[in-house]
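Every protein chain of the complex appears in place save one, which is left out.
Let's turn to subunit A:
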């Protein structure tokens, strides 16, 4: 019989090793799934994890994509991880991402075609503000009326999606677009665009913002009393109150930071890689970032690595669809497996597995 025994202190070895083990287990289970779909599992795994970076033909296109996809994931996941550590569950980053993009793009387009230096910085502020406002709604509802922020923030995503459709068909529609939905292309409006800085790298302002967020979150959690209070509130809420943490303030702070970072991610995306507001502007970064946050163990450095890994499976997954004809659902299932295994083997850092019969029942 197998049983679990709680460790006296969390194992440092397993805390580091579980993400690696989860990736390996995902490759095995995913490989079996690909085999069941009639594909060569080794080809599929290689196409997902290796070819995007090193394939002689495709790598030149897909390598810059790595940073382009990873940056919003990391930026959003960093914000979410602070709340998750404190036991505040913002599930609606996707909506905050949309609202940041809408407000940021709206500010930029309002100045069209003026060429002023402050337009892009102002859009950045507006983007963060849009995400922050959208996150404040579930935050205030929770602190005022004790609603569940998981449900409210999630439902706010669908509202944001509808506002996005309405905006791309109405207020923000490109007047010179021949009636097609979608806004002007910001990448063709230099004062409001977020261009690739070095050709062929995928480097843009969003990547820099993501790296800065990683460093800031690391310092906050390791060195600052606020980070300590965030961890404390998540681990032992009553001890946090005893330590003097104000639970209401913490909810507003964590929701606010995660909303603002998601809004920023949306702004950098709309002004850069996406270029414009359109009905299908959002592609699920806000939800995938939840996986990234947990895959990175809610640790800023872990999130950086997890974001890159997740971006790789996205790009590799697209490549596998295109090269091997794998269905999109299979790729999503593969990404789901990653989270599943991560949560499952996470147990090992706090418990050890013992084989043999129970000695006593308590």
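Basically, a residue touches a chain if its C-beta (ideal position, glycine included) is under 8 Å from a C-beta of that chain, and two chains touch if they have at least 3 such contacts; residues count from 1.
Note that in this section contacts and distances are computed from a predicted model.
Per the UniProt record, the chain missing from the shown structure is "ABC transporter ATP-binding protein", taken from the list "MoaD/ThiS family protein", "Transketolase family protein", "ABC transporter ATP-binding protein" or "NADH-quinone oxidoreductase subunit B". Touch with the chain that is not drawn comes from one residue among A:232, A:298 or A:315, which is A:232.
As for the chain not pictured, it touches subunit A at residues 8-10, 223-226, 228, 231-232, 235-236, 238-239, 241-244, 246, 359-362.
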